[in-house]
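Just one protein chain is left out here, and the rest sit where they should.
Our next item is chain A:
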Amino acid sequence: MKNLLLCWGGDWDLPSVHTDSLIVLAYAKFSGAKLAVKSIDWTWRTITASVPQLHYEASTVTEPTQILNFLRKQRFNADYELTAKQGADTMAYIALLEEKLRPALLHTFWVDADNYANLTRPWFTSHSPFPLNFFVPGRQASLALSRILLTKAESPLLNITEVEGKIYSEAKECLNLLSHRLGNFHFFFGDTPTSLDAFVFGHIAPLIKAPLPSGQLQKHLNQLDNLCQFCNTILKNYFNASAEKRTDCSPTAIHDPVDANLQKLTQLVNKESNLIEKMDDNLRSSPQHRPNSTPPS
């Protein structure tokens, strides 16, 4: 049974940096669908394919909503236990995300000059093959800008700066609403994740994890602890396999959890010894101590 999912590659602790791809990846993990994931980085598909794209046996499906519907039909259903009302709530919250949060996300990553020049464009340029690296980021940026202007700008104000205030305040309100709805629960509908969790995760994970130079929305999101916790829980429980395979960040990126504990212990011991050294330092440089003994280096 051939099944293949094409999506953008990952970075910043995430399996993918692209919102729509993250939604599909998360849903696949939640519903237990085994998909072979292939990233389109450094291929010509960066400009030809509409990502994410699922190739399942003979058919091809694009768009997160369509892919999720397709997976449900193949009996990979994470929404199995939802009531009818919860299913309706899912649709409503997804609409809220698309209307209120997506424009601000597009703006943060693609239109804000600081972020675009320092983070988004270099990333996409470095992940596209020559000569596409000249076109791919620019094309995405202009698509993002036109989407924001066409949906949010009222006709006398076709200027992006006047729309900015409005979309950011709507996005902050949307994040607050999501935080209220999530409350103290692990997931939006109880203890098991559903498609709504996949959508929310896909939208907020890049915002939490990306090292944005200018991120007012990111700051706002970091104040909403339960959403950050939600995101980290999903990453830890469902995506930790991909996090362990990465060997770049810390020198102790190891598979065995026992070794991870050992690493934590080592860090604690190091901290303690640093403290002890400092105390020693203070003692030696204190007036009571004899001044002729040399302090330890």
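Before moving on, here are some points about what is shown:
In this section, a contact is a pair of C-beta atoms (placed from the backbone, for glycine too) under 8 Å apart; a residue touches a chain by one contact, two chains touch by 3 or more; residues count from 1.
Everything below uses one rule, namely that contacts and distances are computed from a predicted model.
For the omitted chain of this complex, the UniProt record lists the protein as "Metaxin-2", which is one of "AP complex subunit sigma", "TATA box-binding protein-like 1", "Proteasome subunit beta" or "Metaxin-2".
Listed residues A:72, A:139, A:181 or A:220: the one in touch with the omitted chain is A:181. Across the interface with the omitted chain, chain A contributes residues 63, 84-85, 87-89, 91-93, 95-96, 98-100, 143, 146-147, 150-151, 154-156, 177-178, 180-181, 183.
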